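What follows is a single structure, written as structure tokens, with notes after it.
Here the complex is missing one protein chain, while the rest keep their positions.
Up next is chain A:
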Amino acid sequence: MKTEDYIIKQISVFSENRPGRLAAIAKAMEEEEINIFAFSIAEAKGFGVVRVLVDRPKDALDKLVNIGFMVSFTDVIAVSMHDVPGGLYEIANILAKSEINIEYSYAYSGKEAAVLILRVDQAEEAVQRLLDNGANLLKSEMFA
């Protein structure tokens, strides 16, 4: 199993801080019949970045660019967590021991398990360590 199989293309969208931006992104996804698995909004003074995991990243990127959004792909990994107390600790601790820095993360409750999305400074290294420690990573093909 190659580590890159677990590197997922997240869509990152720059958004001015004004009403209707998220709605415009969501509408674009709806029109293309793209399914959003998870998203988060990071906000700073005057602007925000919307991060989205979808089933067809390439189509989503093209669509958003076409309607004028500034969009890029960002490599993230998705870990299936045990949906019990201590589930997050298990994952975070593996990364901490490996000295891998989490730049940001968000989580969603999937159909079978809770899923933690991570942007880390060394993606492949993180995948390796997580797999070595028995973590359950979601494959990128789920998101393409």
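Keep in mind that, in the parts below, a residue touches a chain if its C-beta (ideal position, glycine included) is under 8 Å from a C-beta of that chain, and two chains touch if they have at least 3 such contacts; residues count from 1.
Just so it is clear, contacts and distances are computed from a predicted model.
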Mind telling me which option in "Phenylacetate--CoA ligase", "Sulfhydrogenase 1 subunit alpha", "Metal-dependent transcriptional regulator" or "Sugar ABC transporter permease" is what UniProt lists for the chain we can't see?
"Phenylacetate--CoA ligase"
From A:39, A:69, A:106 or A:143, residue that would touch the chain that is not displayed:
A:69
Even though one chain is hidden, which residues of chain A still touch it in the full complex?
10, 12, 14-16, 42, 44-47, 49, 51, 68-70, 72, 74, 103-104, 119
